[in-house]
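Sharing a structure below in structure tokens format, with a few things to ask.
Yeah, one chain of the complex is gone here, protein chain that is, but the others are all in their spots.
Entry: subunit A
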Amino acid sequence: MEHVPEDRHIFYQVLTRKITMLIVIVSFFPMLLTTGILFSRFNGAYADKVRAHISELVQKHTQNIDTFLAEKTGNIRFMAQNFNPRQQSAEAFLKQNLALLKKEYGDVFTDVGLVDDKGIQFAYEGPFNLKNADYSSAQWFLMAQDQSVYISDVFAGLRGHPHFIIAVHLQGQDSHYILRSTINFGAFNSLVENIHLGKTGMAFIVNARGSLQTQTHVDLLPEVIQSVPKPKDFNDKATVFIKKEDNTGREYVCVAAMFKNIDWMMVFHQDLDDAFRDLQSTKWLTLSIFTLGCIAIVFVAFALPRNIVHLLSSADKKSEVMNRQVVESGKLATIGELAAGIAHEINNPVAIMVEEAGWIEDLLEEEDLKQCENLDEFTRALRQINTQGRRCKEITHKLLSFARKTDSTINDVQVNDSIREIVSLTGQMARYNNVIIETRLNEGIPYIRISPSELQQVILNLINNAIDAMEKTGGTISIETKISHIENKHLVIVIQDNGPGIPRDNLARIFDPFFTTKPVGKGTGLGLSICYGIIEKMNGKIDVQSEVGAGTKFRIWIPFQEIEEQTT
């Protein structure tokens, strides 16, 4: 429970909330904005970079294959131009040239053959037995009729495994032929198959109708092959980039480039996650840092204001206690001055009264008053004046001594005397409340250097509290002084009552400022906290033990050094 006034409590709550909000706004939103902007910019730049990289790769390989095809076509055309049936038999020509080609290019060219205008291959050189094969109905033959050079799609043909053909039209003197050569599919395929990027990046070639022209090491879904860009999509661009999702929900990218020499298309295919893997990991890293940042901000935004406000509230409390202390001691000082004034004003007339009574006594001695009936009564009355005058003197001296003690100047103090003075001051009130004050004062206590008025304030407060507690029941307050030799020398003052005691819950908070169990307007809740402050200032210690129904015991330790042996 906070012992602060309600409006102050609300003020602290509002302050906490305001600081929290401020921290959140000032640090959270700029961070959110910065992270967002940076990430989106980075995302864009990185995606552009990945696209450019793949496009470049595709273009480069497209050019490679274009060059390959142009070169092989050029080889066959060159060969065709050199054919002269009059000088050399067709078989000999083919054999010689295939040997030359194999020597120059290795296994790229599988075979060569000459086909007449009826589609019959009248001469053949190669590993298969294809002499006199009839190509009249083969698609490549029909297509090659109208073009000087023709490159076929990949097909199985008569030999039963994939290959493609380069056919060159030859115009003889009386007839025309077609010189055809089969390109080794493996050699061609490896040009495409070796394109790899990441884990899933691979390339393949499709023809104008969208049929696959190369082998791939994974099975491609037909829809993936169907979805490759169409030639019309290019619009004069070198490559086309598309992003799609297959029916298993996996996103992928396709980058396509057209060949120059043939209406085939080079297609690069990669899973989107794979292509943007680095971006993805950056995204996670950014998100993690951002989340950690948010947590840190939230933690600081909640913890920091609490701490600050807590410090503020305890500083406020302290200053409040000090203010009250100043006010209290100011009040005491004012009362002290007033008391001193009154005492002085009273002392003089009382002195005159007492002396005048004495004077009457003196004079009465001289008179012969043996006959006087009232002589005894005169004497008694004069003695009474004297007694009461002395009583007045005692009262004014107490007032004056109280006035003297209201400053916090440090003096050599005989604690027992201070206690006696307080006991005599509070005696009247104690008697009124049926409370007996007993003292057990160790006479061996030396003079110690403290502020006498502050010590009296503490003892007075404890006695007053004890009297208040036993207001209804009456009881005994015992005050004991002794010397303790534990660690350093300490003066110990024990003030014990046999009143109702303090409940355990209240005991822990008894020295807290503003904690009071007295009715509103009766106690400020500062008495004991001021006592605590005073004893702490003396480098001393104050503690309390209490049992409900048995009583309460306050113990005060004040350290002292026995340096001066002086007495008055």
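Methods note: contacts are C-beta pairs under 8 Å (C-beta built on N, C-alpha and C of every residue); 3 or more make two chains touch, one makes a residue touch a chain; residues count from 1.
The definition used in the following text is that contacts and distances are computed from a predicted model.
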* **Candidate names "Response regulator receiver domain-containing protein", "Cytochrome c", "Cation:proton antiporter" or "ECF RNA polymerase sigma factor RpoE"; UniProt protein name, chain not shown** => "Response regulator receiver domain-containing protein"
* Asked: Among A:H196, A:R383, A:H397 or A:R431, which one is in touch with the chain left out?
  -> A:H397
* **Of A:H310, A:H344 or A:R504, the one touching the omitted chain in the full complex** => A:H344
* **Touching the absent chain when the full complex is considered, from A:D362, A:D376 or A:E443** => A:D362
* **subunit A residues touching the omitted chain (full complex)** => 340, 343-344, 346-348, 350-356, 358-359, 362, 389-390, 392-393, 396-397, 400-401, 404
